[in-house]
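Missing here is one protein chain; the remaining ones are kept as they sit in the complex.
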Amino acid sequence: MGTARYLANKLLQLFFTLLFVLTIAFFLFRVWMPGDPVTTFARSSGAKFTEEQLQQIRHDWGLDVPLFPDQYVAFMTDNMTFNFGVSTVVDPGTNVSTMYWHKMGKSFLLILTSTIASIIIGVILGIKSGWKRRSALDNTSMGSSMLLYAMPEFVLGMILLLLFSNAVHLFPSGGYESAVGHHGFDRVVDIGRHMALPWLTLTLAYMGEFYLVMRSSLLDVLGEEFIALSRAKGVREKYVLRHHAVPNALLPTITLVALSFGFILGGVITVELVFSYPGVGKLSVDALFAHDFPMLQATFVISVIAVLVANLIADLSYAYLDPRVRRA
Amino acid sequence: MKTEPILAPPEAPAPAPELPKKLSRKQLKHARQRRAFLRFWSQFRQNKMGMAGLIILLFFIGMAIFSIFAAKSRLDPTITTDGPRLAGPSLKYPLGTDQQGISVLSLVIEGSRISLFVGLTAALISMFLGTTIGLWAGYKGAFTDGFLMRLTDAFLVLPWLAFAIVMAAVFGQSMWIIIIIIGVTSWAGTARLVRAQVLSVKERNYIERSRALGASDFQVVVRHVMPNLMPIIFANTILTIAIAILSESALAFLGLGDPLAKSWGTIIELAFHAGALSLHAWWWLMAPSMGIVLVVLAFTMIGFAMDEIVNPRIRER
Partner (left out) sequence: MSVLSVEDLRVTYSTKGGGVPAVRGVNFAIEKGEVLGLAGESGCGKSTIAGAILRLHAGQTKIEGSIMLDGQDVLALSPGKLRAVRWTGASIVFQGALHALNPVQKIGAQIAEAIVVHGMATEKEAMVRAGALLEQVGLPPRRIDDYPHELSGGQKQRVMIAMALACSPSLIIADEPTTALDVMVQAQVLQLLRSLQHDLGLAMLFITHDLSVLVEVSDRLAIMYAGKIVEEGNADRVFHSPQHPYTKALADAFPSIGDQRFRHKPAGLGGDPPDPQHIPSGCPFHPRCARKIDACESVVPELWDAGAERRAACVHVSGAPSLGAVPA
């Protein structure tokens, strides 16, 4: 019962946060936004519009009604149903949701695989490091993690490109798959080769952070009395680590992982740019250069929802691991 | 019957010892602060990681200061030299040249000033916002705390780059706007940290006594709460600067830097879009990149070292 209440609580919080963020978005995209989207659209599409046609467009887009409450309510409901309007510059007239929907899968694949990989590798290395402090493994990992942390994701991406694509032609320099269409298994390999470097970039970029947190949290836990008590009971070292230390040490790590999602999304945008990976990130960059506001709105809202969902998953994992949270 | 006294009468209190000389309260405070700082410094000096970071940082600060005077001199990148275009590192051009024949070294020196300035200023704004909100929430408690924490959580969850991109598209991309944008998107972590610290300090007796004596909220916060928080806030500021510099570089790489004030990130962006990768002009990309990495690394090392000294729990490990 406690879990259900906890979940309901978290969903409620999520909803209110979403409301708050969308309100900020409303101010950004309707109240403070420079320029008139209708005229921008008319200009980019190249076609000639009559005054009535422009008025019609303005009406269709819901821009001829007062800001509060009409536009505000419409804005909120539209965004929560992923209705972002049409693109004004990048591909005038095309439905923005459709544009993003097509690219979503590719970005999702990249983000999911790299985040999972960096969590797993970071956590395992962090445990090994914390367990054998000051060992060679510990020192090397600490050093490289700090170095990776200091490197912007796009810099890391470019280094990998220079090394493994320019200097040694192991991987292609960008894109999602070769222009020459492959089929079946060959296609999978082809996509894999294209994804390899961006995937590696993102994995390495965030692995360091998870490693550092896991290591320090494990060291914290190892100093607790119940660890000494377990040893006193005659429990083997490995068992103490796996069943007592790690479950407790994972808790702060989950919290940090949840906080990192915002940064991971930011990293994806720059990395997709470096590798010209045709995902949502690259789309956002195109929108940015073109000042295509409906698209930027989509980027913003989708990112926020993605982070909120990821946080929810993290909260659930935390509740699963920590009984103290469940009773609330 | 004469009753014997049960106890000998209490002794007369010993006379108060002579104070060395008449020191004003302010002088005492300064003396104490100086001693605390010296104590901190002697510990910091022993921390190899911290000292290494400090040396690297001083090097780049020196570079930034030098860039102020280097204007109009041989190293000024706005003066086009007729150097070879896209030449690799050589004796004359230690970091090579860019597409226009400008020495990359001079670009990097110029960029150091912008990158450091933006990073430092943005971090200051972030620290100021975060500390104020954290203090207010932690000290006031109840409804104020609840509301401010919801706000903080919302900003904590916001994907900063998406937010920054939108803000830049709406408000423009001058250097100051970028600074403000970074400050506004990164204060939440500090707020959480400060609030936690305030909550633990709030319970201490001298706070209660101060208020019983009639001190206003502001006085209590400034005179009693803040001094306890200063070390942790300072360590956190250093780490915030590192994050601010990374944020600026990402924004600049996306083209949101100020075109008139070329930070390292902007140099990388220009190089990238000029096709430096396919042209194999690695020096043009890597020199400013290494600048970013080294400066961020320096701040991180100093921040970690300070954390070790200031946070006793970590030190024991």
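For reference, chains read A and B in written order, and residue numbers begin at 1 within each chain.
Rule of thumb we're sticking to: a residue touches a chain if its C-beta (ideal position, glycine included) is under 8 Å from a C-beta of that chain, and two chains touch if they have at least 3 such contacts.
Note that this is a predicted model, so its numbers are computed, not measured.
For the options A:G35, A:G93, A:G143 or A:P323, the residue in contact with the chain missing from this view is A:P323. Checked against the full complex, the one of A:G46, A:P66, A:G181 or A:G234 touching the unshown chain is A:G234.
The chain not displayed touches subunit A at residues 224-226, 228-236, 243-244, 247-248, 321-324, 327.
In this section, only the chains that are shown with their structure count from here on.
With centres taken as mean Cα positions, subunit B sits 26 Å from subunit A.
Here subunit B touches subunit A in the complex through residues 150-151, 153-154, 156-163, 165-171, 189, 242, 246, 249-250, 253-256, 265, 268, 272, 277-278, 280, 282, 285-286, 289, 292-294, 296-297, 300-301, 304, 313-314, 316-317, going by the rule given at the top. The residues of subunit A lying in touch with subunit B in their complex are 13, 16-17, 20-21, 25, 28-29, 32-34, 133, 146-147, 149-155, 158-159, 161-162, 166, 173, 216, 219-220, 223, 259, 261-263, 265-266, 269-270, 273-274, 284-285, 288-289, 291, 293, 296-297, 299-300, 303-304, 306-308, 311.
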